[in-house]
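Data block below; observations after.
Every protein chain of the complex appears in place save one, which is left out.
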Amino acid sequence: MSGMNNQGRPTAAGEASSSSFETYTGNKGLRLEEPLIFELDNPGATGVDLDEPEGYEPKLGAFERKARIGLPGMSEPDVMRHYVRLSRKNYSIDAGLYPLGSCTMKHNPRLNEKMARLPGFADVHPLQPQKTVQGALELMDTLAHWLKELTGMPAVAMSPKAGAHGELCGMMAIRAALVARGEGDKRTRILVPESAHGTNPATAALLQYKVDAIPATADGRVDLAAFKAKLGPDVAAIMLTNPNTCGLFERDIIEIADAVHAAGAYFYCDGANFNAIVGRVRPGDLGVDAMHINLHKTFSTPHGGGGPGAGPVVLSEALAPFAPLPYVVHGADGFRLVETVGEAKADGSHPFGRMVAFHGQMGMFVRAMAYMMSHGSDGLRQVAEDAVLNANYVLASLKDYLSAPFEGPCMHEALFDDRFLKGTGVETLDFAKAMIDEGYHPMTMYFPLVVHGALLIEPTETESKHTLDQFIGTLKHLAQAAKGNDKSRFTGAPHFAPRHRLDETLAARNPVLRWQAETPKQAAE
Amino acid sequence: MSGMNNQGRPTAAGEASSSSFETYTGNKGLRLEEPLIFELDNPGATGVDLDEPEGYEPKLGAFERKARIGLPGMSEPDVMRHYVRLSRKNYSIDAGLYPLGSCTMKHNPRLNEKMARLPGFADVHPLQPQKTVQGALELMDTLAHWLKELTGMPAVAMSPKAGAHGELCGMMAIRAALVARGEGDKRTRILVPESAHGTNPATAALLQYKVDAIPATADGRVDLAAFKAKLGPDVAAIMLTNPNTCGLFERDIIEIADAVHAAGAYFYCDGANFNAIVGRVRPGDLGVDAMHINLHKTFSTPHGGGGPGAGPVVLSEALAPFAPLPYVVHGADGFRLVETVGEAKADGSHPFGRMVAFHGQMGMFVRAMAYMMSHGSDGLRQVAEDAVLNANYVLASLKDYLSAPFEGPCMHEALFDDRFLKGTGVETLDFAKAMIDEGYHPMTMYFPLVVHGALLIEPTETESKHTLDQFIGTLKHLAQAAKGNDKSRFTGAPHFAPRHRLDETLAARNPVLRWQAETPKQAAE
Amino acid sequence: MRYLPLTQADRREMLGVIGAKSVDDLFRDVPERARRDGFVDLPRRQGELEVERALTKMAAKNISADSVPFFIGGGAYRHHVPSVVDHLIQRSEFLTSYTPYQPEITQGTLQYLFEFQTQVALLTGMDVANASMYDGSTACAEAVLMAHRVTKRKKAVLSGTLHPHYRAVVENLCEAGGDPVEALAPALPGKTEDIIARIADDTSCVVVQTPTYFGELIDLRAIADAAHAKGALLIAVVPEIVSLGLVTPPGEMGADIVVGEGQSIGNGLNFGGPYVGLFATRTKYVRQMPGRLCGQTVDAEGKRGFVLTLSTREQHIRREKATSNICTNSGLCALAFTIHLSLLGEDGFKRLARINHANAVKLGKALSGVAGVELLNDAFFNEFTIRLPKSATAVVDALADKGVLGGLPAGRLIPGNATLDNLLIVASTEINTDQDRADFVATLKEVL
Partner (left out) sequence: MRYLPLTQADRREMLGVIGAKSVDDLFRDVPERARRDGFVDLPRRQGELEVERALTKMAAKNISADSVPFFIGGGAYRHHVPSVVDHLIQRSEFLTSYTPYQPEITQGTLQYLFEFQTQVALLTGMDVANASMYDGSTACAEAVLMAHRVTKRKKAVLSGTLHPHYRAVVENLCEAGGDPVEALAPALPGKTEDIIARIADDTSCVVVQTPTYFGELIDLRAIADAAHAKGALLIAVVPEIVSLGLVTPPGEMGADIVVGEGQSIGNGLNFGGPYVGLFATRTKYVRQMPGRLCGQTVDAEGKRGFVLTLSTREQHIRREKATSNICTNSGLCALAFTIHLSLLGEDGFKRLARINHANAVKLGKALSGVAGVELLNDAFFNEFTIRLPKSATAVVDALADKGVLGGLPAGRLIPGNATLDNLLIVASTEINTDQDRADFVATLKEVL
């Protein structure tokens, strides 16, 4: 017990002193420094109790590993503490607003985590006999049904591991359809708006397509005339994000789709922004041929510091037959996983191949399913409406303090540019870093490329008005401070984070990508 | 995606600036302010989806609650964020050393948490038919067996809810035994060393006993002569902590026990410090009649910010028959829970009564069981040895920098006093608060009362040498700083915690014990 | 061993610093006779996988409430706890911190305790609440001792429909201190017990539970007036806190102290513990309260903060003069309570209460439709008592064999009272589906 800590000695508040001195440990209260595990090595210590096997008769041939690997030894308490201390250096949605445009950082319900950990889902092997995994196949089939209904598309490929992987899958389906038409070699060009996300051109390039950029209009949308001018018999597809990366709905999307189809090309839609329209608009009604869905955005599977995600791709009638292996079908004898070209042919389809080992991100499927069932069709429609409402509220509240390149209404994200910083000597990056001091994760910066010094804010529907009001107040305050001459507050930012601004130039000039016995420990620890 | 955040703009580190200014939000980087839930009330919002019952026909008679209760409305994301933000204002074992003497703040294995959540343990009702809870009764019986073996005592009462409750249970058993002997009214005095924990005298007082303090010797132990002088026909029992609260083993304990018994009294041992001797010394071999065991100390059930704990009490032959209801017996037809005096009498025992509704802290029993099984008899003995080794290492390393009132070796905790601060103007409390700035939770202060300005350090066995060395280095550094004239560093401490020193005098003078609509929000939020 | 960081090399080195030859050396103060070499006669260490397998096997021997139609109450109720609650209470910062004695680095714990105290005060309709007791039964006993301190009297009068375990705990504590307790015989639902007649000039307090052991709702107003007229306190006991979402709180009916069991909100059944005791009273009695209190204050910069306060009531300061010996309480269970109640909010909590009541009413109807079964209650919340044509214990056993956990035989906790033999106390919460009720009724018909 430490009950005696103020035995007869109640502390009087005494005088505040915000003096800042260096501590002996480098820690500052609850702000704790932490070395690398390799610097904590205690040879012989281990955090797992295992008994040496008795009667050990190796059958390794000539392949026994002799040398020391170099892994550090630590007990369980030390490992626990190490990662808890590291975690405390992170910002997270659970701790505050995370307004990264294009990332849809929404609340991650813990129910989904719990469901994904049911042994019946988490402790099942992908290659068990199919009769022993009927529940898993049922879940995949049910999720597929929801995705098809929500998008108004007839088919979905479930196996892609993330959005970019979904793009690849969709473009492969398009390529397969063209090949089947004998136009595989003829159509070599992909039209991609300048505002597109980097994965779009990168994906097209992976398939050896030529990327042809479509300019944007003054109102942040595809320039219809320029686009039509670029259409031609050598165009394989257009890759269009809708709502687009400026947070705007492409008004002419149906006309675009019709033109694409008239030209014998296909329409790939980047569905990363599906959260803005889920339950209200079905991509199938817009003429889309393929669209990936980031389950880790719209359907709330956690980002986990960079993954894992899942990127199922919905497909139109024209592309459905080319969907990759494997896929689930529902027959009289229950659910069946079609794994081989042979079986597929028997079904009359022509899979272009396989995207990945096994069947996709089951763990994410369970989470997304729990999320969808919780919302239902009514809740999901509300998701889109509140996401759009929140974004427009931010846009309307800030457009006179920051500078907005385009007229509203926006969809799920509000885009600003850096004109309001002109002459202040404060850059977009500095402005964003100052938000860290205020306890916020910055918004997406310098993307999309079509506006200068972009600041892209996506609040998502899971933020309350109370939270948005404080956020808006903070940005107004910072905008004023920037216009005043409080420059060092920005250029020196962040002042209060676990680290001050990091030298990324040094990191790239002289890459240190792993710990080495001789790595100087420097300040850490 | 926020990949563009440094598009073509790698940050250069630029100049550091440790300027400290007030932020708009009051947040400072990851140090986040948070209002009370009542200040976040959003009427109509809820974090739980429930449908109104159909066909609702109340049978409440005249007892329907009409008025508003006053609970705030919040969605799940808001609740999640609120408590995550609060949690980040706490220190914890998982984040660092927690050297509270007498508290045994050791690592809490997550395996134990997992086991306690098995539906077979967590989702079982205490009043189910006994044949449906045989596994639960088996666990209680198994844990009881381990506790009896480790203490060398023949019986154990499992139901006490914490250490103090265990003290009450043990003293009640002693009282019952005395009453059975017809000495209930005759023996009215309890001998309690000055160094005892506050719960000891408080417990004795609850039973209307007179508390008679035994002085300590210069070497921190019971003054044998003084003690014997106080023994007499009116003494009911001695309440002795061993190892005692100075972290020392009572050398004369067997002689004390013999004397107590010779005087017709009983020996209650406060077992809060059992961690020092588990697996090495059995209280039963020392002549103890009753001893509580804090499962939340020695056996690692988490402290949870102040509970819950569990305080089973082991009993000697003399006291066993008086053990309270309920208890588990193992018969041919499986395990049986003896719940009524009737059944007990049939077993030939005379329970003094019931400590609590139901059967005790099952959730803690499971955790403690998992902890014991993981260690085994060999691991538990090692626990005691490493706990004692760590404490002596701290004592030996610091005795020349701080001041130690007693000669070593100590047991599981190292005691210092405030002589090393004499003339520095720095008090024990200030010194401890300065440790907060260095990233440590302070040790126990001003306890035990037998030394002036006590600093009681209990590292426990789950701290590594690496951690202890940094801790020792820090205390040496602070001791030097105190002796130098860096006084404001101490009196102003903590400087870097979520709050500066709090005004406990104000809190007690003008108690504000609940939120009220008119409570001024002040700085928070 | 995975939890022990020291290696043999560490131990040798540390012994060197200490100047001891061996660890045994450090134990030299232990009397020869009591030293043991070698291990206690218990199994040796096991890996995580082995421990997990052994305990999982043991757990599987129990019939868990989630696996069957479940209707047992009697002071512990099965409610659905949102997944957020269990996630949050496992945050290292909550789970592995100690009692918040260092407020500068435990504001997280202190603020939720302040929120908890406020919530409990609001639910019970009282002025102030403490930061939790062990459980409802010990809170009840502490309330009686507090009444003794306030009234300077020693005699408690207990209603006969107080939960029998609560009664036993009160009697045990009072009698150990030599204080008399007068407990009435249980009055069945419908019959009113004349407790007012028992209130005398030496009465310290009257302890009345609502809903009662039998599930009946009780009017406290007259009892409060009578008690106050005699200078005694009314202690109201609420074993099912969810009832306060729908039922008039004791605070509005004149109670001086309200104690309750908080398990229903945020906490699982756990075979009886850990639970969380609720303790609320009037401002004027604050300094006589047992347990911890969290209070608001400011720090050196003038920022709002929270601390444990009025600790001059507590054992660690006042020792034998303390209001109670309680130290460790139910902190983490209180957190679970606070989080769950925050999630529910005003609307959700009231709706939850209505669903509980509606389910119980439906079940009562359905059961009283079974031949030979009679519902005894006039006014109840989510629990009621039925009379069966034969021994309730036998029926409950038979139901269990058929996979239904069908309630608590009234006689189990009050043995040797023949009038209770055929009485079954049945509870129904939001977890019960129509299917559960149908299964119960059908199975009951089979076994009658």
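A few notes on this one:
Just so it is clear, A, B and C label the chains in written order, and each chain counts residues from 1 on its own.
Everything that follows uses one rule, which is that a contact is a pair of C-beta atoms (placed from the backbone, for glycine too) under 8 Å apart; a residue touches a chain by one contact, two chains touch by 3 or more.
Keep in mind the model is a prediction, meaning the values are calculated, not measured.
Annotation: of A:M115, A:A290 or A:V426, A:M115 touches the absent chain (contact as defined above).
Across A:G163, A:G271, A:P321 or A:G453, the residue that sits in touch with the chain not pictured is A:G163. Residues of chain B that touch the chain left out of view are 1-8, 13-18, 29-30, 42-51, 73-78, 84, 109-111, 113-114.
The omitted chain makes contact with chain C at the following residues, 2, 48-49, 80, 82-83, 87, 90-92, 343, 430-431.
The criterion applied here is as follows: only the chains that are shown with their structure count from here on.
Averaging C-alpha coordinates per chain places the centre of chain B 20 Å away from that of chain C.
We define each chain's centre as the mean of its Cα atoms; on that basis chain A and chain C are separated by 44 Å. Touching of two or more other chains is recorded for residues 1-8, 13-18, 29-30, 42, 45, 49, 75-78, 84, 109-110 of chain A.
Under the contact definition stated at the top, the residues of chain C that touch 2 or more other chains are 1-5, 10, 45-48, 82, 84, 86, 92, 98-99, 102, 104-105, 298-302, 311, 314-317, 327.
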